[in-house]
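Note that one protein chain of the assembly has been removed; the remaining protein chains are unaltered in position.
First chain written, first letter: the chains are A, B and C, and each begins at residue 1.
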Amino acid sequence: MDYVYGPGKNHLFVPGPVNIPEPVLRAMNRNNEDYRSPAIPAMTKTLLEDSGTGAWESALTNTLSPGDRTVSFLIGQFSLLWIDQQQRLNFNVDVVESEWGQGANLDILAEKLAADHSHTIKAICIVHNETATGVTNNLATVRKLLDHYRHPALLLVDGVSSICALDFRMDEWGVDVALTGSQKALSLPTGLGIVCASPKALEASKSAKSVRVFFDWNDYLKFYKLGTFWPYTPSIQLLYGLRAALDLIFEEGLDNVIARHTRMGKATRLAVEAWGLKNCTQKEEWYSDTVTAVLVPPYIDSAEIVKRAWKRYNMSLGLGLNKVAGKVFRIGHLGNLNELQLLGCLAGVEMILKDVGYPVKLGSGVAAACAYLQNNIPMIPSRI
Amino acid sequence: MDYVYGPGKNHLFVPGPVNIPEPVLRAMNRNNEDYRSPAIPAMTKTLLEDSGTGAWESALTNTLSPGDRTVSFLIGQFSLLWIDQQQRLNFNVDVVESEWGQGANLDILAEKLAADHSHTIKAICIVHNETATGVTNNLATVRKLLDHYRHPALLLVDGVSSICALDFRMDEWGVDVALTGSQKALSLPTGLGIVCASPKALEASKSAKSVRVFFDWNDYLKFYKLGTFWPYTPSIQLLYGLRAALDLIFEEGLDNVIARHTRMGKATRLAVEAWGLKNCTQKEEWYSDTVTAVLVPPYIDSAEIVKRAWKRYNMSLGLGLNKVAGKVFRIGHLGNLNELQLLGCLAGVEMILKDVGYPVKLGSGVAAACAYLQNNIPMIPSRI
Amino acid sequence: MDYVYGPGKNHLFVPGPVNIPEPVLRAMNRNNEDYRSPAIPAMTKTLLEDSGTGAWESALTNTLSPGDRTVSFLIGQFSLLWIDQQQRLNFNVDVVESEWGQGANLDILAEKLAADHSHTIKAICIVHNETATGVTNNLATVRKLLDHYRHPALLLVDGVSSICALDFRMDEWGVDVALTGSQKALSLPTGLGIVCASPKALEASKSAKSVRVFFDWNDYLKFYKLGTFWPYTPSIQLLYGLRAALDLIFEEGLDNVIARHTRMGKATRLAVEAWGLKNCTQKEEWYSDTVTAVLVPPYIDSAEIVKRAWKRYNMSLGLGLNKVAGKVFRIGHLGNLNELQLLGCLAGVEMILKDVGYPVKLGSGVAAACAYLQNNIPMIPSRI
Partner (left out) sequence: MDYVYGPGKNHLFVPGPVNIPEPVLRAMNRNNEDYRSPAIPAMTKTLLEDSGTGAWESALTNTLSPGDRTVSFLIGQFSLLWIDQQQRLNFNVDVVESEWGQGANLDILAEKLAADHSHTIKAICIVHNETATGVTNNLATVRKLLDHYRHPALLLVDGVSSICALDFRMDEWGVDVALTGSQKALSLPTGLGIVCASPKALEASKSAKSVRVFFDWNDYLKFYKLGTFWPYTPSIQLLYGLRAALDLIFEEGLDNVIARHTRMGKATRLAVEAWGLKNCTQKEEWYSDTVTAVLVPPYIDSAEIVKRAWKRYNMSLGLGLNKVAGKVFRIGHLGNLNELQLLGCLAGVEMILKDVGYPVKLGSGVAAACAYLQNNIPMIPSRI
């Protein structure tokens, strides 16, 4: 049943799906239940509401009508796929492209907003953290621009590789729809798309003319009001898993979870620097604390690094996708992960770099990361 | 975490989600994996392709265009919901209604096919087994009619509560799209919609103009051809679970699985008869071997039976839905289930009937079921 | 890996090992931990202390010296094995034998105590519930006799198939050592022997000269005092499982757990009576609420019943052992079990009786059990 057994734990360092904590696996290790019994609504009440791709479609079709103009930023593979979806759903997509490795060009957004006196822009669609290049966009600035130009466009945010890992402020930043997937920072299996909508987005959904059934918020809202929550059969296992995943996040404290991701990102970048390699992300302001895309020298195929990681070291790294295929490999450092796991990964990357002919000084990256981490890892609160 | 603990096993007799076998739970008890590693395509290759509601939408939007005429049979709550979806997706739905408890009116289908010289009917949409009333439709006759009138309409079949439990012949009956969900006869958690398309359906998908992204077969076909299978992150756990579920079905033998469901259906109906109650299904030709809807006398609220089952006996029965709410309760007898489990359920139902004031003779239903089963249960092949 | 797959749940009705509740399985689904970390003592503190056979040896060797006289009651296979152990450990065992199906002969005990002016009897060894015959001994009377004759003998009780299922009063009955195993009413896997000792037993252990190392209480007491609890590596999984098992018992309420076993025993005996069969237990005063041994007519081999249960109905019943081999089969009704599970079992037994040629009236036993249970099953407290 396990076709490619290797000894020891697999070192899972792709930017999703990520490692699932044991208490979450335990919570999901259960038979089915009747979701119409009083037990499931009682438990669901303790949770909040609904895979990236489906969540995207949910956000778009519930708030917009065919032909509506959206401003959307193309900065990597995942923003590209979302734009593709917007186009297939027949929106009028105004694409703002940046070089891969850069963040969303907010100067151009400012220009477009300034020029849009008649409010033809119905929504700004932005990926908070572009998983393909390791770029985090500044959502606070987007909100500032919308406010400055008093523009009523909806702010739709893909938080797939950011929510529960990076600082994310739904209310303060006036986000209208925020979405993520269970297999990312929540550290669950794939299967839940989580969509949070502002009152403004819910209002927009009443008049949005996009055809939708499976993703229609109305069906969910109807059962929400009835207190039974689920229009169709949910995955009992994922609900209990989500309950356990949230319990773990609350136990650690969301601020501590975010601080841990900040440490992981910083430590990884210090290692990359020590190896003499470049971060695909061109400026510090866009550095991502959930995924680092590492540029390799032209004489190396980054796919070979990913392949070696898996074949020799039982480690999963992220491939370079599309425009950066062969040029970058990615280290995912999000979800339920700690520093020694990351250091094992960095030690592995060093050996692989040597394997493929890059003149790395073994131990250099780990040393740089350790020098920072040894000063910054806090005591585990429950163990003090 | 378990809000409503009761001692012993919950007796899960709703028509889905159903009991998950231990080997399947075990197979799903695992950490995430990188779905881009060679392991997942290798395993996926051993499986076939993608919740009821989503599978419905997949079947419809990939084969039909807005405005297309469908003939669709309204015989219970689930056929009703599918029709509602067809209407919301802007098809021209020609609804053929039957009294709840009857099967699809195929005489009217014959008339419509006979009259449709210009082939305006693009698809026949039919639920193989209506879970709300326990009615199984005769798909062989539908095919016979289509052939008789040499009508090219697609045959789209909801096999949610039939596939892997009832006799189902995709090729022989010329089914163009067949769909089911993981939480039914496959005995998995909710989360997989399984859609099988004929070459004719795949051909139709090339010209179908319904807007679709998440459910678009093209994305799946593209990755299918690449041999990597998955356009988006799949649930690793459900894939391994499906592998285990199929292994169990093959170990038992699909014919034996179907024969077991036949026994379960028959035994349940004999008990209902012994209790002096009526089956919601009006004629023997429509009797369902996966779910039995039992009509209660007018002075009893069937919802009270379901409530008592759960509150006193730790058993989950199916409610009556919509038109038959309060009038029927349902016994689901599908999936990985054996005869003694069913007999425990039937004994429980007898006690509940007495609880709510129905003058049942305790033991009568169990006796009737046992008299049949004792003559018909085969030896377990692996134990002979 | 599962050599003898049969569809559906196995119906486990042997008197141990018993069904494990899902929350317990979940609690044990975990990696190893360092048992010397502060986590394990903290958790152990919430538990109490240490398989039947091993627990027997622990009770005996820690309190007695070679040559010591014990009075021990032979009433079935498990009391026989304990006596065998006492003899092999070189005690002077004064065996009081009863016909299998009868309880301990307490009249003879009275005589022996009355005659033992010099207190040569060092311990009374008694099985609370003889699992082979379904006989429960009256421990209160044993205590009364000891008190009446002011006899200082230790009272050593095998509570393997009674503790956590039958009424058991360590303090009130002056039990000096009580022992059980995890695979019985606690509903855990095999692996823990639980031994509770009175202050008097602990005192006796200081001078007991039996050779012991693995089972020596002193090693446990030493680490108990240190607050680290474990002299050797414990099973982390069983500790967490025990925590979960106790939580379930406390959630249900120990009195309710015992009342549930009383219902199960009564219902089973009513079924046996309805079938026209005899209970191996000869008098009502000895009836066991955890296991019922059913006598079959001479023309039937009870082993054939057990074999058929497993081969045709996926049910596990208990064999007749030793003197009652071929003459009785046993229904275990202890642990985390509810009434509908038992009724499924009883329905199965009826069919098997018919299979082997006994002229049972199908449904009769279930009817008798239901008539009683329908009046006596309480609402599940958490669901009211």
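Points worth noting:
Keep this in mind: a residue touches a chain if its C-beta (ideal position, glycine included) is under 8 Å from a C-beta of that chain, and two chains touch if they have at least 3 such contacts.
Predicted, not measured: the structure shown is a model, and the values here were computed from it.
Of the chains displayed, those contacted by the omitted chain across the entire assembly are A, B, C. Across the entire complex, the residue among C:L238, C:L277, C:V291 or C:I380 in touch with the chain not shown is C:L238. Only one residue in the set C:E33, C:D94, C:E251 or C:D301 touches the chain that does not appear here, and it is C:E33. Residues 22, 25-27, 29-31, 38, 383 are the ones on chain B that touch the missing chain. Residues of chain A in touch with the missing chain: 1-9, 11, 19, 21, 23, 29, 248, 251-252, 257, 260, 310-315, 336-345, 347-348, 350-351, 354-355, 361-364, 366-371, 373-374, 377-380, 382-384.
In the full complex, the hidden chain is touched by chain C at residues 1-4, 10, 12, 14, 16-20, 25, 27-39, 42-43, 51-54, 57, 66, 85, 88-90, 181, 183, 189-191, 210-216, 231-238, 240, 243-244, 310, 316, 319.
Operating definition for what follows: only the chains that are shown with their structure count from here on.
Per-chain CA centroids place chain B at a distance of 44 Å from chain C. Averaged Cα coordinates give chain A a centre that lies 53 Å from the centre of chain C.
Listed for chain A are residues 25, 27, 29-31, 38, each touching two or more other chains.
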